[in-house]
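Only one protein chain is missing; all other protein chains are in place.
Chain naming follows the written order as A and B, and within any one chain the residues start at number 1.
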Amino acid sequence: MIEAFEILFTASFWVAAIRIASPLIFATMGELICERAGVLNLGIEGIMVVGAFAGWLTVYAGGDLWFGVAVAALAGAAFGLLHGTLTVPLGLSQHVVGIGITLLATSLTYFTYRVVLPEVTSPPRIEPFQPLPVPLLSDVPVLGPALFNQTPLTYLAFATVAIVAWVLYRTPLGLAVRAAGENPSAVEAQGISVTAIRIGAVMVGSALMAVGGAFLTMSAFNSFFFEMINGRGWICIALVVFGSWRPGKALLGAVLFAAFDAYQVRLQQLTGGAVPYQLFLMMPFVLSILALVVMSRRAAYPKALMIPYQKGER
Amino acid sequence: MRLEAKPAPSLAVTLLFPVGAVVATLVISSLLVLAAGASPFSVFGLVARGAAGSQFALLETLTRATPLIFTGLAVAVAFRAKLWNIGAEAQLYAGAVITVVLGTGALPLPSPILIPLIMVAAMAAGAALLLGPAILKTRFGVDEVVTTLLFNFIMLLFVSMLLEGVLKDPMGLGWPQSQKVIADAQLPRIVTGRRLHYGFVIAIVAAVAVWFVMKKTTLGYEMRAVGHNPEAARFAGIPVNGVLMKTALLSGGLAALAGFSEVAGLKGNLTLDLSPGFGYTGIVVAMLAMLNPLGVVLAAVFVAGIFVGADAMSRAAGVPSYIAQVMVATALLTMVVAIMLTRFRVRWR
Partner (left out) sequence: MSAPVLRIDNVTKRFGPLMANDSISLELMAGEVVALLGENGAGKTTLMNILFGHYVADEGVVEAFGRPLPPGDPRAALEAGIGMVHQHFTLADNMTVLENIALGTQALWSWRLERAQARKRIRQLAQDFGLAVEPDRMVSALSVGERQRVEILKALYRDARVLILDEPTAVLTPLETEALFGTLKMLVAKGLSIIFISHKLNEVMAVSDRVLVLRGGRLAGERATNATTRQELASLMVGQEVAAPPVPPVERRAALLALSGVSTAPGMGGSALEGVSLTLNGGVITGLAGVSGNGQAALAALLAGTQRLLSGEMRVGGAPVAEWSPRTALANGIARIPEDRHAVGSIADMSVTENVISERYRTPRFSRHGVMDWKAARRFANQLIADYDVKCPSPDARIRLLSGGNMQKLILGRALDPDPQIILANQPTRGLDVGAVAYVHRRLLEARARGAAILLISEDLDEIMSLSDEVLVIYRGRLSAASPRGSRTVRELGELMAGHGLEGATHAA
């Protein structure tokens, strides 16, 4: 019993927690941007798959790691453009388009994988990002390695939160994005194109989602395999709600969630085979549903979320 | 750019755009085939032959279509009421689990009693599974897309747990699979020597029944009204929450029948790979059919044909069979655009 608590004080636990949180942070920020602008992006799961594959493939083909990240982001943005074009000016159902994009992105990825690597049995590996310790800070007990001995991509994830928060709340562009999600006619009446803002937001958000996927193949692990994303995208949608559409709170949610995930792995090891491992694996998903229920009651959601905007309709 | 509502279009136009969607899908898929180093014409030819080029192929296609008809109906029913049931996969497995629990010898009843009993129980299980997200939606305003999706993952893990535990086949050489259902619980084959079973017939009957409900009953009217405009429906006196609950029951039940049908008619037992995504493919089937129950049968056969044909083509031409999923996903997106174009004109100014 005591061991169950002692886990919380080990550095390795928190290192794992932050590592697990990193892809969630990217993808949650990405979805948050989309939803703040008024667009629900259910393509997140598929876009993460695309990002994971595109980034990995670029490195496998000889590119350097950061170039791989850039390619992943671009691939994500491309799907974001598709999503935005279908849902914003054409006003198609955000639910259906999102699911369609997830199906398309995933199947396209698997198809391309099989075309590019037809005969492999075990997925080939690349040299991923290595941990980059920050001098002095990484020597602090427990939190030191957890926060300051991670790969550069993790540092980028945290930086992304700060950037997103700054842009949303302290720049004219962020103001326009938030207004687009609250009352698009207010945006249009001030001479800004709602279509441009929303499509732009979805593209940027999708790029971030793809980078989140790329984290898995380029930082957490070092190869791409099917079923890699395994529902993380959907969990990020719950995390956006849990964070009340605010970057700081969403970051907290992602870290808490990842800590829980890291914890259940270790708890599993502790209990041996007494409890079926599937129950542990179920917990993240159950937790997400609980988070949604708890937070939905105080929903401070963007008022124009999922409502398509018809220009000139009065 | 804006959209302008069109007056009711002729039947010809209503069909023109969906056909256009199919054409667009073929064109895009051709590009992928070329990228894979094969000739689109030969590949599509192989797919077509693999889907319907022989009696064997055609029956395989119909066999593959059977669960898709059920999940397609489940999604069509739900989407009509704007209940976004993305959890057909979990509901399918719920039906499969019940089929195995009741059909592997626990109930020594004759076929005419046992099979309907299992069907009803399976439907109840699927319905119960969708009821949860439906209640969360009506009571707490939780978006059912995410909850039903998350349930899919939970259910798969649950099935895995059962197959390694309570439902494990003692004679199964250690593989996680369930026992086989008894003969009385099995759906007989329609054509001896082929895999097509009476689940297909049940599926057709279900499609006709759903069509009747949607078009001719008060429940169908209520579902459509709620789907189009819940606020106006509520104002008119339609019990919106009650209708959503009934929709959830019907939709979950239909998806569960897919699981029942696969176990009792095709596989005979439950394994983790019982469904290669039938629940998700059901969404595409429903959208291609424009949520029309009778159209679901056609769309299911069409999609099944693509998958069956692609499998056969892949063995012959080496193009990865994932091309089928790409085609199907592309068809979904182009179809959604096409449906919109039948109702609205795009005006640039």
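Keep in mind that, in the parts below, a residue touches a chain if its C-beta (ideal position, glycine included) is under 8 Å from a C-beta of that chain, and two chains touch if they have at least 3 such contacts.
Predicted model, so just to flag it, every value in this text is computed and none were measured.
A.B. asks: Pick from A:L175, A:L252 or A:M306: which residue touches the chain that isn't shown?
C.D. replies: Checking the options A:L175, A:L252 or A:M306, the one contacting the hidden chain is A:L175.
A.B. asks: Any idea which of B:L46, B:A185 or B:A233 touches the chain not displayed?
C.D. replies: B:A233
A.B. asks: Please identify which residue in A:N183, A:N230 or A:Q268 touches the non-displayed chain.
C.D. replies: Looking across A:N183, A:N230 or A:Q268, the contact with the absent chain belongs to A:N183.
A.B. asks: Which subunit B residues would touch the chain omitted from the figure, given the whole complex?
C.D. replies: Touching the chain left out of view, subunit B contributes residues 4-5, 7-8, 216-221, 224-225, 228-229, 231-239, 349.
A.B. asks: Go through subunit A and note every residue touching the omitted chain.
C.D. replies: So the residues of subunit A touching the unseen chain are 170-176, 178-179, 182-183, 185-192, 300, 302-303, 311-312, 314.
Definition applied: only the chains that are shown with their structure count from here on.
A.B. asks: What is the distance, in whole Å, between the centres of subunit A and subunit B, each centre taken as the mean of its C-alpha atoms?
C.D. replies: Here subunit A and subunit B have centroids separated by 29 Å.
A.B. asks: Applying the document's contact rule, which stretches of subunit A touch subunit B when the two form their complex?
C.D. replies: 42, 82, 86, 89-93, 95-97, 99-101, 103-104, 106-108, 110-111, 114-115, 118, 195, 230-231, 234-235, 237-238, 276, 278-279, 281-282, 285-286, 288-289, 292-293, 296-297, 299, 310-312
A.B. asks: Across the complex, what residues on subunit B touch subunit A?
C.D. replies: 1-3, 32, 35-37, 84, 86, 136, 140-143, 145-147, 149-151, 153-154, 157-158, 160-161, 164-165, 280, 283-284, 287, 318-320, 322-323, 325-326, 328-330, 332-333, 336-337, 340, 346
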